[in-house]
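Take a look at the structure below.
Note that one protein chain of the assembly has been removed; the remaining protein chains are unaltered in position.
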Amino acid sequence: MFKSQTAKIAVVCAVLAAVAIVVPNTNSFLILLATRILAFSILVMSLDILLGYTGLPSLGQAAYLGVGAYATAILASKYQFGFGYDFWLVVVIGVVLAAALAAVFGLLAIRATGVYFLMITLALGQCVWGLAYRWNSLTGGDNGINVRGRPQFFGLDLANEITFFYVVFGFFAASLLVMFVLVRSPFGRSLAGIRERELRMQILGYNTWLHKYIAFIIAGAFGGLSGVLWAHTAGIVSPENVIITTSVDAILMAVLGGAGTLIGGVIGTTIVIGLREYLSTLVPWWQYVLGAVYVLTILYLPSGLMGIPERIRQRGSESGKTKVGKTEDQEKLASAAS
Amino acid sequence: MNTQFWIIQAFNGISYGALLFLLGAGLSLIFGVMRIVNLAHGSYFLLGGYVALTVIWTTDSWLLSLPVAALAIAVLGMVMERLFLRSAGLEFARNGLIAIGVALLVALAIDEWTQFIASGNWIMFVVVALVIAAGLYYLLGNVSTIAIEADPLRQVLLTVGFAFLFQQAALDIWTGNNFDIFPPGPLTQSMVIGQLYFPLYRVFMIATAAFIGVALWLAMEKTRMGAMVRATVDDSEMARGVGIDTSRISMFIFGLGAFLAGLGGVIGGAFLGIYPGLDFEVLPLAFAVVIIGGMGSLGGAAIGALLVGLADNFGKALFPEISYFTLYAPMALILAVKPTGLFGRE
Partner (left out) sequence: MTTIMNKGMRPLLLGGCIALGLAPLSNASAEELRIGFLAPTTGIFAQIGKDMVNGFQMYLDENKGAFGGADVKFIVEDTVGKPDTAVTKAKKLVLQDKVHMFMGGLLASTGYALAPVSTAEKTVYLSPVAAADDLTQRQLDKYPYFVRTGFSSSQPSHPEGQWACDQGYKTAVTIGADYAFGYEVIGGFQKAFEACGGKVVQKIWPPIGTKDFGPYIPTIKRDADIIFTLMVGPMSLQFPKQLRAAGFNKPVLGGGTSYDEFVLPFMGDEVIGHVSALQYSAALETPKNEAFVKKYREKYGKVPSYYSESNYTTAQMIDEVIKKNNGKFPGAEDFVKQMSAVEIDAVRGPVKLDESRNPVHNIYIKKIEKKKMFGYDKEELWNTVIKTYKNVDQFGQFDKAEFLKQPVYSRDYPPCKYCQ
C-alpha cells in the first residue's frame, strides 16, 4: 500500500470531519445535495460490498432502497407512524424488511455468478418495480407516496435542513464504520478470497455459498437503511426509486469511484449526483458529460478514481508498462470459461 | 371466454413473441459468443426505429427503411464492438474518437464564458476543440490500461454508458416527440376469418420473424461460418485453437445482433411507436426472452420469445393487476433453477 492503513483512515476521517463542518455553512441547495449524496452513498457502499469485495455484480440493489423507502412512506402516510421516537422503529423496520427480501432473493440468486448473477438480480429488481408500479392500493402506483413532514425527537426537528443533514451524516458515518469493520474482519477477508478464487476457498473448506448469502443479506439491510433516509430526504417515494436505471446508477457510481474501496462508492455518488443536480442547472448538454465520465472511467480507469494514486505510483515504478503476468480479471475469465 | 378469445389472444401473443424474437435473438447470440450482456441492445432497437423514420421522411419508402435502418445499426454495433469492447489493435481510433468527443464537451464548457458560438465565431470554437482533442489524444494514448476484453463486467458497464449516450443523442437528433411508423396501406388491413379480425401487420411480424429465424438456423447449421460461430459459442478457447478467428466472429455476431435489434425497431415502430424511453422499456423484455430461452441458443430465443409473448398477453388479459409480476416472476424462478436458462449452456 502506498499509504499505511492508518494514514488512509486518517485522511478519510479528516475529509469527513471537514464535510461535517463546512457543508452546513454553505447555502441550502448544497446542504440538500450533500444530504442526498450521503443517503444514497449508503446504498452504493452496500453494493460495493457485493461487487467490490465479494465479486457479485448486482443490478437490482435499488429494490432494497425501495423496500426501506416505501415502508417508511406507507407507515408515515397511512398510519402517521414514524414522526417521533418511533422514527427509530421505522429504521429498524426498513432494515429488517429489506434484509428479509434479500434473504428471499438471495436464495434464488446466489447460485449464479458473474453475468448470470447480474441477470437474475436484474430480473428480481424488475419484480419489485412491477409491484411498486401496479400495486396501487399499497404503493400509490405511479403517483408515489408523499412523506409529509420530518420526525422530531430528542428535541431535534428534522424539518430543519441542517439538523437533518447531521442525522443523515451520522447514519452514513455509522454505516461506513460498520462496513469498514466488516471488510477488515475475517468474514470480510474470506469474501475477498471468494472474489479471487471461489474454488480455492471451497477446497479450503469454506462454505462459500453461505458467505455470499450473508453478504447479500447485509447489503440488502444497508440498502433498506438508505431507503428509509431517502424517503425523508426526497419527501416522495415513487416507482422511479426502484426502476432499473436506479440500480444501474448505483453500480456505475461504485465503479466510477472504485470498486472494492467503500469510499470509492461515496466519491462516485458525489460525482454523479453532483453532475446531475448541479451541472443540469448550468448547461443543457450535461447528460453527455455524465456519459463521457462513465465511458472514460470504464475504459481508462478500471479501478475507478480511487485507483488513480496506485496507477500513478505504478507508472512511476514501471514506466508505463502494463502489468506482467495474468491480472485478476484475466484469471476470473479463465476460471469462468472452464 | 370462448374459443374466439383464446384464438385471438394466442395470435396476439405469437405476434408479440415474433417481435421479441428479433430483439432477443441478437442479445442471445451476442452473449453466446462474447459472454457479455449488451445493455445497449434496447438502444439499438430504438435507434433502428429512428433511422427508419429518417429514411421514410426523406424517401417516402417504408420498404427501404427496413434494410437501411437494420444495416445502419449493424454498422453502429460493429463499430462499438471493434473500437470499444475489443479494441486490440485499433486503440488509436478509439482514443481519437473519444478525444474528439470529450474535446467538444470541454470546448462547449469553455464556450459558456467565451461565447464563441453565440457570436458566430465558429472558427475559434473549432480551433479550441481541436487543440483540446490533440492534447487528450496524447494523454489517452499514454495511459496504460488493462484491456477491457479481459473483463466482461467492464464491457457490460461500457454498454450501459453507451446506452445513456445514445438516449441523449437520439433526443437531440430526432426530438422527443412520439413518432409512429405507418406501413403501406395493404398491411394496415385485417384478414377476416369468420368473426375474427387478424391484423395483417401482425401476420407480417410473424412471417418476418419466422423467415429470419429459419434463415439464421440454416446459416448456423449449414454454413461454414455458422459452424465457426457454433464452435465459438461452445468453447472459444478451443475454437481459437483450431484456427478460427474468434475476434472476427465476435464482431460479425455483434453486428448481426445489432442488425436484428435494429430491424426489430423498424418493425416494432409501427406497433409500439418510437419515443424516448422505449430503449429501457424493451430491454427487460429482451432479457426475459434470453433468460428463459437460454443464453447463446437461437432455438432457446425462439422458444423464450414465444413463451414471453404468450405469457405477457394472457397475463395481461386474464390477470391485469399483476401483469408485470406474471412476466418477471417465472423468469426469476427459471433462473433460480437453471441459471443458464432453459436451453442455455454454461
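Observations
A and B are the chain letters, set down in written order, and residue numbers restart from 1 in every chain.
Heads up, the rule we're going with is that a residue touches a chain if its C-beta (ideal position, glycine included) is under 8 Å from a C-beta of that chain, and two chains touch if they have at least 3 such contacts.
As the structure is a prediction and not an experimental result, all values here were calculated from the model.
Within the full complex, the residue among B:T232, B:T246 or B:N313 touching the omitted chain is B:N313. Contact with the undisplayed chain is limited, among B:Y137, B:Y201 or B:Y328, to B:Y201. Contact with the undisplayed chain is limited, among A:F187, A:Y213, A:W285 or A:Y300, to A:W285. With the whole complex as reference, residues 27-29, 32-33, 36, 133-134, 136, 141-144, 146, 148, 159, 233-236, 238, 240-241, 276-277, 280-281, 283-287 of subunit A touch the missing chain.
Across the interface with the omitted chain, subunit B contributes residues 4-5, 8-9, 12-13, 15-16, 168, 171-172, 175-180, 182, 188-190, 192, 197, 199, 201-202, 271-273, 275-278, 281, 312-317, 320, 323-324.
Heads up, the rule we're going with is that only the chains that are shown with their structure count from here on.
The centroid of the Cα atoms in subunit A and the matching centroid in subunit B are 29 Å apart. By the touch criterion given at the top, residues 31, 35-37, 39, 84, 94, 98, 101-102, 105, 108-109, 112, 140, 142-146, 148, 150-154, 156-158, 160-162, 164-165, 167-168, 235-237, 280, 283-284, 287-288, 290-291, 321-325, 327-329, 331-333, 335-336, 339-340 of subunit B touch subunit A in their complex.
Interface of subunit A with subunit B (complex): residues 57, 107-109, 111-112, 114-116, 118-120, 122-124, 126-127, 129-131, 133-134, 244-245, 248, 251-252, 255, 282-283, 285, 287-292, 294-296, 298-302, 311, 315, 320-323, 327, 329-330, 332-333, 336-337.
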